[in-house]
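Encoded as structure tokens, the structure appears first; notes follow it.
Every protein chain except one is present and positioned as in the full complex.
And then subunit A:
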């Protein structure tokens, strides 16, 4: 507690000092302090974002000659593990990528993340409310968003055409029909990275949202009960999909961005679609040939009789948080990455989606435009379950859904196991 107080005091002090000269430090102004090395951790391993972050780091160094930015770039799962290991040892990188939600909350509670509310007070108004939501707790802000997006189906238009599907399905039964038609046409309908578990949890999460509704998802996070009939029905519908055997051969052992993984299967035209977030096209271009104009996007279909609607989006963004013990330049870097000029450039390059108000027009890519529009018109939003709930609950969702897909658990067992972990975590 003492430590937290000290940190808040320090944060206020830094804010006080920074107030006078604000973000625009002139290149090479003499009054800068001694050399500073900034540890920056992120997980953008594929272009365009990988190169953009490198460029930004160089630009930031050029503008602040006393600063050296040291980047640690890790792939998704490795990033999560390594960051957990570091934070458990009581440290945090100076600047690090976060998804917000339950994981960030845990790090905040441990006193590892800087409360930047006061420092970014003037910038907060430039961000959209949806983009900021995942990083704000009790009215305080702990990170600035760099990206916001949603999960949906990325599909191969040629394959759909060949199977005689003229329009992407809008209902779940229509979706199951599409899967059947694709199979009949001899095309693998869906690519899935079974080894990595998180891509599988998207199906269960979306089905739960569509059947039980957003309110029930939130409620389950509070009363730790995932055994309500609607959640079990979501599991049953997922099982109905799995029973059609829609996935590529050996999907249970497939990775996401590996040479023979989920992304590559779609990218190389071996499978017709994947359920993935807004980064899917970028990763596809990296992992395989890429589909170019043949790539399309449609939102997760509505389930007939369910409480959710098709305009409710599931996803999350990415933000940059500042470690509690970071030098003040860390915050400058975060502001530098998210200021209107730089961020709009990043959006234009197709690396991220708009997080700033009025940035929508900067989206060039046709598909990303659909994603950005769906997001802008979304009537509801649900953060990734493995980020929204505490880490143990999120992992159990991933695990149980993976076992459900592998046929090792029934929908009832999966619901029961998730509930058990959620209950024990809340004790």
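The working rule: a contact is a pair of C-beta atoms (placed from the backbone, for glycine too) under 8 Å apart; a residue touches a chain by one contact, two chains touch by 3 or more; residues count from 1.
Just so it is clear, contacts and distances are computed from a predicted model.
**Student:** According to its UniProt record, what is the protein name of the omitted chain, chosen from "Chemotaxis protein CheA", "Cytochrome bc1 complex cytochrome b subunit", "Sugar ABC transporter permease" or "CoA transferase"?
**Tutor:** "Sugar ABC transporter permease"
**Student:** With the full complex in mind, choose from A:270, A:345 or A:423 the residue touching the hidden chain.
**Tutor:** Checking each option in A:270, A:345 or A:423, the one touching the absent chain turns out to be A:270.
**Student:** Hey, which of A:63, A:110, A:185 or A:378 is the one touching the hidden chain?
**Tutor:** For the chain that is not drawn, the touching residue is A:110.
**Student:** Give the residue, chosen from A:204, A:251, A:336 or A:384, that touches the chain omitted from the document.
**Tutor:** Result: among the candidates, A:251 touches the missing chain.
**Student:** Consider the whole complex, including the chain that is not shown, and state which of A:65, A:90, A:229 or A:358 touches that chain.
**Tutor:** Checking each option in A:65, A:90, A:229 or A:358, the one touching the absent chain turns out to be A:90.
**Student:** Could you please point out the subunit A residues that touch the chain left off the display?
**Tutor:** 80-81, 84-85, 87-88, 90, 106-107, 109-112, 194-197, 248-255, 258-260, 265, 270, 390-392, 395-396, 402-403, 406-409, 424, 427
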